[in-house]
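Missing here: one protein chain of the complex. Every other protein chain is in place.
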Amino acid sequence: MAETTYVEAIRTGIWEEMERDESVFVMGEDVGIYGGAFKVTKGMVEHFGERRVVDTPLSESAIVGAGTGAAINGLRPILEMQFADFMACGFDQITNFAAKCRYRWGQAIPMVIRAPAGGNIHGGPFHSQNVEMPYVHTPGLKVVQPATSYDAKGLIKASIRDNDPVIFLEHKYLYRSVKEDLPDTDFTVPLGKSRIQRDGSDISIITYGWMVHVALEAAERLAENGISIEVLDLRTLMPLDRESILRTAKKTSKIILLHEDTLTGGLGGELAGIIAEHAFDYLDGPLVRIAAPDTPVPFSEPLEKAFLPSTDEVVNKAQWLYRF
Amino acid sequence: MAETTYVEAIRTGIWEEMERDESVFVMGEDVGIYGGAFKVTKGMVEHFGERRVVDTPLSESAIVGAGTGAAINGLRPILEMQFADFMACGFDQITNFAAKCRYRWGQAIPMVIRAPAGGNIHGGPFHSQNVEMPYVHTPGLKVVQPATSYDAKGLIKASIRDNDPVIFLEHKYLYRSVKEDLPDTDFTVPLGKSRIQRDGSDISIITYGWMVHVALEAAERLAENGISIEVLDLRTLMPLDRESILRTAKKTSKIILLHEDTLTGGLGGELAGIIAEHAFDYLDGPLVRIAAPDTPVPFSEPLEKAFLPSTDEVVNKAQWLYRF
Amino acid sequence: MSAPAVAELRLAVDRELCESCLYYMLLMRELEERIELKLYRQGKIQGGCYTGRGQEAIPVGSALHSRPGDWLTPSHRDMAALLIRGIEPREILAQYMGRATGLTHGRDGNMHMGCARRHCVPIISSIGASIPVAGGLAFAMQYRGEDNVVFNYTGDGASSRGDWHEGLNMAAVMNLPIVYLCNNNLYAYSTPLDKQMKIHDIADRVSAYGIPSEIVDGNDVLAIYGASERAVAHVRSGNGPYFIECKTFRMSGHSAHDPADYVPEELRAQWLRKDPILSLQKRMVEEFGADEQVFVDTRKKVLEEIDEAVNWALAQPYPDPATVEDNVYESI
Partner (left out) sequence: MSAPAVAELRLAVDRELCESCLYYMLLMRELEERIELKLYRQGKIQGGCYTGRGQEAIPVGSALHSRPGDWLTPSHRDMAALLIRGIEPREILAQYMGRATGLTHGRDGNMHMGCARRHCVPIISSIGASIPVAGGLAFAMQYRGEDNVVFNYTGDGASSRGDWHEGLNMAAVMNLPIVYLCNNNLYAYSTPLDKQMKIHDIADRVSAYGIPSEIVDGNDVLAIYGASERAVAHVRSGNGPYFIECKTFRMSGHSAHDPADYVPEELRAQWLRKDPILSLQKRMVEEFGADEQVFVDTRKKVLEEIDEAVNWALAQPYPDPATVEDNVYESI
């Protein structure tokens, strides 16, 4: 599959799993004839029929609750939230019921909740949020965010096959801004495994989602200054790939924790906690966090630009850390 | 007010503010004649009437939405959630609407959402959770959890007077297990200010809520081994008292981050992030996190005991860190 | 006495049906009384203590219609539904005592119990949340073309929750096979119905979704049995959901720590006279001259079962603290 966009990678990943396994179905608002707000389910209702591609009423909590019930009774639901921000409307069903079924009564919930997340599209406070943390923080849930088309396809397939509830966060800015050649084989990308996106020796940038690309851009520029950056793309946020996180931390000894999400309570803190506890002796400088400031996501371009972590900021902080 | 319990401190704090300010009112499930599931509003409907002590239908989202609307229109609502766990049902109203009003349109939301949180009462997965993190992570919200009767009273009063939405987490195990003499004056405890609960020099334990007492117990035992522990009680979790956090970190250079909440995505990570970035040069050992494991809160006593951080665990880890 | 096969039961004042109902109602009543009035006071129960005293007719009259492929989502007042599904008193007692062999292995709190194998979803504590979940269970039945149904149980208070609305609406739109049993016991904790809603009957609320409903005397097990039979017939034949409102009363406080002072004395007295177990017994005497001795014997039988179950449960081990982190994920 030559030059596959991120959105197309997810779409074909779902498609293949639906072909492979009759118990997989898609449910959400406008996923049928409309093909979803971002067209991830385009063409599916025509191919698989209304039985397996189900338009719902405007009811996020019922969608999640029903998905969970269907999973209990033997199906493998893929739920689409129109925007990740509105998952908040199903928060109780996700965190209090779906997440706890296995622990409470040994009941597997093989369910994927897909949600377009993230900013840089002038979506403003309600259509740009990065919502991973409440789910990362809920035992029983897995949380995934791909940065590339390859991972998007491999991770959605692995998530669908997983027997735990997976929150699958799609970065909406990446939908159509990244592409790559994909193998024609039936590949998956295992959950819980990060990936070195660039090998380096001076500083590690640990990140995920859109910020992987920002980190790679910064790394390119820093290479010109003779600073060698390693970029670790987490891919799965829960469970975290602690081993690889500690490996890169011990390797470079200087770490930048980068995310698009706001700073306080963001994943950067968790990563800092892991590293400052388990790789403390290897550190040659402060753990530097780069994240959005603690505000809602602003709408207007100059504000959003100031809000989102930028390549410049990464370059500057990396230079500072390099000299530390 | 001699020997005032934590629950009584909150009750009288609310009572005084309702006497002082006609725009303050209480709303929630069973807060009227029943006085609330934990009796925090006992006697209020008799004294203030049904106009100001409002029993609602079983509708958490409507309670929060209505509270926010009332705050917009000039009142100062105090909303009771019967258990912190069920705040999840009002998650969208809290995080997407109430939290963002000031940023979006300059609208103050002087509202307090009170919720009994925490375990050690054999409440199981739905009645024991520590829910602070999603709210700490939402810009626009303040988050408070008192550990003592003095703070409970002073902080609830300050929260009611605050012009931002405050999530006020009451530890239900502390309701009746702590008491102290309170001054008869109209005192408040400012939001955003932590408190040194015990002065020490070897190790700092940064914590909040019930764990303050666990830390103090551990400190007592460690003192017998000649290890001097400083205990910093955060009191407010958002905004964090960064200055005091960094001060104690720089003072002792060895830090334990302790919370009852589960580890991954808990506040300990955020604290580690702050310290490992801004006090890195002062650290003489790894940042040690002690927290509950990443599971739902189990019900049965032996499981819950294994789940909750204990004095023993703190003592052991502190001894290890002391020797580091 | 073992439960007669459901298929053999016919609606009518059928002796065998009555005996079966009486058995399960008594078993629930006595088991809950043992838990609340004895074991709880002895400190043998962990956590709070909720019972369905006075509401036994609802789970019994309905769940007797369930088939193995059906699913049930009981509320915290429906212990008899679990018993009818074959969950044993000793498993329930071990659950309440937080033992390793309880239904949730000590993971969840006493009445928050259920069992995947017996198709009972453990009570979802967030009131109302079971309604969308029932929808999903039913969706899977429809997806596979089965004629199984879901029995969903909630209270009056649940009808104020957003999930209740979203779930009923979705079930109606998708024509899902669900029988809803609503126990309208006039209170949600301390909140009386008139603070919960402005209308009088929850059944009236259901017409907002285009779901057929009926109102029955929730203390009359035979009435519930009859309504459930109609409902199940409707639902199994693919006609979509059906809602039964059972007018009843909580003969206890909300839980063991609630004296329920907020309930007017006359109201309580009036309802105590309608105890569903006594009513059934009276009916049995009237309709086919049932012998008082049968009641005494049934009760004795039930108490013996319970004694045995209590002894078993008390001897059960507590969960091993070393297992505290198990079973959060399949693999990680």
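We call the chains A, B and C, going by the order they appear; numbering starts again at 1 in every chain.
The working rule: contacts are C-beta pairs under 8 Å (C-beta built on N, C-alpha and C of every residue); 3 or more make two chains touch, one makes a residue touch a chain.
As the structure is a computational prediction, the values presented were derived from the model and not from experiment.
Partner chains of the missing chain, restricted to those shown and counted over the full complex, are A, B, C. Taking the complete complex into account, B:97 is the one of B:97, B:126, B:208 or B:299 that touches the chain left out. In the complete assembly, the contact with the undisplayed chain comes from C:161, out of C:105, C:119 or C:161. Interface note: of A:55, A:162, A:202 or A:270, the residue touching the hidden chain in the full complex is A:55. Contacts to the hidden chain, counted on subunit C, fall at residues 160-166, 169-170, 172-173, 194-199, 204-211.
The chain not displayed touches subunit A at residues 29-30, 32-34, 37, 55-62, 82, 85-86, 88-89, 121-127, 293-296, 298-303, 305-307. Residues of subunit B that touch the chain left out of view are 25, 51, 54, 56-57, 59, 61-75, 77, 92-93, 96-97, 102-108, 139-140, 142, 162-164, 192, 239.
What we mean here is this: only the chains that are shown with their structure count from here on.
Seen from the Cα centre of subunit B, the chain whose own Cα centre is farthest off is C.
One simple way to say how far apart two chains are is to compare their mean CA positions; for subunit A and subunit C this gives 41 Å.
As a whole-number value, the distance joining the C-alpha centres of subunit B and subunit C reads 36 Å. Counting only residues that touch two or more partner chains, subunit C has 104, 107-108, 112, 125-126, 162-163, 328.
Counting only residues that touch two or more partner chains, subunit B has 85-86, 88-89, 125-126, 294-296, 298.
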